[in-house]
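Only one protein chain is missing from this complex, and each of the others stays in its spot.
And then chain A:
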């Protein structure tokens, strides 16, 4: 990397990444594509080709990060395991999230969730789609998928947020630990209750699938993996949902295109997760000395695969900052890659792209941004809208 690039990387501040990481990522890709960033305590890997390389070499880029805070909050789980143990847990949990089951088992439930939420505010003529729709929609759907449908969406959202705050509690704030561990305990109770019910009467849920798998995980492994799925299965679909609505409301031509041709909802989904990737980066630890884009990374280093940067790499996506559902190339990395490729891919694509968006645009005629309230966006590890005030014709 260039000396300039090195100085630049050393001075990157997390606040600036939070506000708008994309200009920083552009400079990193050009001047220091593999850069030690002290504020993040990691090497940031920002080019598409390098991230793909890391994803394809899990033996060099391990998920078993030492002293991961995730382990402290959630206990050992598939996200922080390598194969073969990872494969065993994943195989037990995955079947309910595969595409045919999503269409058959979950689609009607997702549709009902969408309609009930819209019923609750359709008459008002205005809403904040972040708090009033996207969050509860993702949370209620996930509760069904997991096998804990009686848990209110508000509890799911709180547990998820409290655990995620714990996962990133690098400042070691005691109150954050307390909330995270309390949330983890509440999830364990909900899982235990479901296990009592599902042991003799299996159903199509993830907990049931793990319980009755060919090579079943232990009860503690089931609990831990459900914590991870609650931590990672609410905010991401919520964030792609709001980002996509916002993108369409600010790009009227593309909105008209998709309203005329519903087959384009798929393009809207793929372009939205590329443009504002809900998971902006995920961590790995190197297992041996290696060299990537001319930078030497010692064995045991913490690295960040910055998919939010890779998804705006101009070598792969021309005019990467532009939202364009008609792009020819769409091989974004928003769902990660390799063995840990997102387990919720088909759930998210279906609930957001095929249910939530078409239903919102159909049921809320004349949907537009509220001109009196600004939309805010933030984050880099996770990035998304923080609100989405809209109105429509009653």
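Convention: contacts are C-beta pairs under 8 Å (C-beta built on N, C-alpha and C of every residue); 3 or more make two chains touch, one makes a residue touch a chain; residues count from 1.
Keep this in mind: contacts and distances are computed from a predicted model.
Here one chain is missing from view; checked against "Cysteine desulfurase", "NADP oxidoreductase", "Branched-chain amino acid ABC transporter permease" or "(2Fe-2S)-binding protein", UniProt names that protein "(2Fe-2S)-binding protein".
For the chain left out of this panel, the touching residue among A:243, A:333, A:348 or A:390 is A:333.
Across the interface with the omitted chain, chain A contributes residues 55-56, 58, 94, 98-100, 266, 270, 328-333, 335-339, 341, 343, 345-346.
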